[in-house]
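Okay, structure first, notes after.
The other protein chains are all here in position, but one chain of the complex has been omitted.
Letters A and B mark the chains in the order given here, with residues in each chain numbered from 1 onward.
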Amino acid sequence: MNPRVVVTGVGVISSIGAGADDFERGLYSGMTGVGPSQLFGEGAITAEVRDFAPQNWLGPKGLRVLDRSARLACVSSHMALCGAGLSQADAAEGDPGLGLICGTMFGSLHSITSFDWSGLTEGPNLVNPMEFPNTVINSPAGHAAIKHKLRGVNSTICAGLASGLYALHYAAEFLRFGRAKALLAGGVEELCEESFLGFRKMGATSPSGSIKPFAADRDGSVLGDGSALLMLETEDDARARGLTPVLEVGGFGSAHDAHSTSAFDVRAGGATSAIRQALEASKIGPVDVACIISGASGSRAGDLMEARALRSVFGDLLDDIPVCAPKAAFGEALGASGALCALAGALALRRQTAPPTAGFIGSEFGLRLSAEAQPFQGKYVLIDAFGCDGNNAALVLNLRT
Amino acid sequence: MKRVAITGLGLITPIGAGRELFWERLLAGASGIATVSSFDSSVFPVHLGAEVKEFDPTQFLRRGKPEEMGRGSQLAIAAARMSIEDSGIDLGSYDPGRAGVSMGTTSGEPRLVERYNDVRKAEGLEAIPGDFLPQYPCNVIPSHIAVEFGLHGPCMMIPTACAAGNYAIGYGYDLIRTGRADLMLAGGADAFSRITYQGFSRLGAIAPERCQPFDKNRKGMVPGEGAAVLILEPLDAARARGAKIYAEVLGYGVSCDSHHMTAAHPKGDGAIRAMSMALEGSKKTIHDVDYISAHGTGTPTNDRVETIAVRTLFGERAAKVPMSSIKSMLGHTMGAASAIEAVACSLALDTGVIPATINYETQDPECDLDYVPNQARTTHPQVILNNAYAFGGNNASLCLARYEA
Partner (left out) sequence: MNVTADDIRTEVKRLIAEVTERAPEEVSDTALFQDELGVDSLMAMEVMVAVDKKYKINIPEEEFAKIRNVDDTVTVVQHYLNGAA
């Protein structure tokens, strides 16, 4: 019998809130984190974490050597560890069964670019050696491990926009195999000048400065940043600690379109297959899905692809399933977005209410999105994460009753 | 759980491309280390690198175009194509949805960042081309392999720096043994980069004259590049198709030092736990292990700590288990290193010969194990540990065994 894997803690920092309660309030209020940028100024629109003050969680010391993504990851892991009652702050040595599986997409892009730039402009002998470790893609996970004494598996997972869901599945598998006792899993992404400029140059940024998932006049994404990590344990371990877990990590599906590394495959073969696999792995059918958390971020092709995939799996059932596209609230947070969406799904299940889709007016595809919260009754929520590199993932979360 | 076989080996390295040439040169003690040619090294105090020379991506790409991807992806596709050809599999006979890719890397496509900065310096930010960003994130490397070969299964990059190849092979092994995939292309890739070079140079970690792992006079590592891809499939399926089975993957172990971003734990804590976990998962003990493929970068600290870790775990048996570092010949190929080393381990199990540590001259009192100095040796190993350590305090050990038909 495969051990069940449950959620026992949450850490999150995003443009709509820091900490699970704040994030939940923001998400259900229908607010959006899309707005003027503090990072880039001059009329730039982003969904970045604003007024980010990592010292509020981490204290004043030890921040100097951390870049933004490491700070985001350290803050969300701190929250999840404390929330789960697994903080190692008072332990002489950390627990070797405690680890971190961190999804990311661009990882250390800003640190690696700055380190190279410093060599180009000042000469390679005058670069700051302290900045070199931040250039590796796994540096946020490594810094978080040092800061929070996480001595178990420390993996970083990069699967484009699907990174966060891949990380959750990877962690759940490690727990089922008995290779760890408790794992933080999710994603982190920082917004930096290189990714911001790059998205604008490739024409993926919304000229209207808003995310309108599935809308007929959607015109692109707005980049966000942040980190979401869920603390996962086997149900037996959680119960042994006296907890009564309510949320279980269900089935996972993944499929690559093998079509392009930079354009969505609007035939939606991979996305459809990923959803079907996730349902099969959960031993449920489309009729059991009570709510869908969409990865739609206002992309012309991406939203079309997801709508087609949902329609081909759910058919007419889709007319009655509440859908939420939470990136309208927290932006396209790339490698962190899968985990942020998973958290939205977890909240939806617990409240038996799909969160509002911020600013929603209408869908081109007849999906049941709403600017208001939508109550439902059911045990299973589906989370989608599809990327234009061809990678597609879907995850089911369910209530443990 | 299914048993997992390695049935195809493809690689491109500083000492040559393809299984046969690689193995012949590796056993002969060939060195792929020379003066850096891909950028001007005169601004650095050191000049050695381990580059892949005369690489023509068009030989390997059928669907992808070299100008539309970074060098990391090109090297990865080359290794994948050689691995598929080596295995003799017919991709058309697989359900494409159950054939996937699991890769590791340290830096992904760092040359795109170099290009970004070169354009920025010469012409300013607004001159940055629109195609720079989509090809940067390291998930494009496995995605390019998926596109090139029409693989629709799980596809991911595990960028856990210099231990990444082992992580990726380990995860491919997990997907096969649990029945989630029927075929996995697993390995690692990294492109030579002035950024990596600058970092290690500034740390004073690059050897000025040669790479001498475990030698008393060792002065550092040598950055390199390359790629390796292994074909993993269920053992019963491999047998059924009459495949050549190089080795069996028995298990792997991973851990984090949680100590320092660049310096290893002084007592080898994480390294010991990774090896123990690999053995436990493989249902083997230290008494079964008869060769260790060392991380062995050639830096004073790494080689000393790795020796301490092996001594601590193996006790008296440590001196009886040969442990060599092929980085003495290949340099440190970063995220590709442990995948290339896994290829070498597979071939050692298959042929009975273990590769040497070259440039070994003077014994270090702190490194007193059998490092297989200078001459490859016929020992007929049965069970091998392949060690890899990385920035971030990451450790990964892979356990491979000889397969007797």
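The rule is short, and it goes like this: a residue touches a chain if its C-beta (ideal position, glycine included) is under 8 Å from a C-beta of that chain, and two chains touch if they have at least 3 such contacts.
All values derive from a computational prediction rather than experimental measurement.
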| item | value |
| --- | --- |
| Chain not shown: contacting residue from B:L203, B:A237 or B:A319 | B:L203 |
| Sole residue of B:S143, B:T262 or B:S325 that reaches the chain not shown, by the stated touch rule | B:T262 |
| Candidates A:P3, A:G19 or A:G62 - the one touching the absent chain | A:G62 |
| Residue touching the undisplayed chain, where the options are A:N2, A:N125 or A:S208 | A:N125 |
| Chain A residues touching the omitted chain (full complex) | 60-62, 64, 122, 125-130, 133 |
| Residues in chain B touching the chain absent from view | 202-204, 260-263 |
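FYI, only the chains that are shown with their structure count from here on.
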| item | value |
| --- | --- |
| Complex contacts: residues of chain A adjacent to chain B | 94, 96, 99-100, 105-107, 109, 112-113, 115-117, 119-121, 123-125, 127, 129, 132-133, 135-139, 141-143, 145-146, 149-160, 163, 166, 170, 173, 177, 179, 194-195, 197-199, 201-203, 254-262, 269-270, 273, 387-391 |
| Footprint of chain A on chain B - complex, ascending | 43-45, 69, 96-97, 100-101, 105-108, 110, 113-114, 116-118, 120-121, 125, 128-140, 143-144, 146-147, 149-161, 167, 171, 174, 178, 194-195, 198-203, 254-262, 269-270, 273, 277, 281, 390-394 |
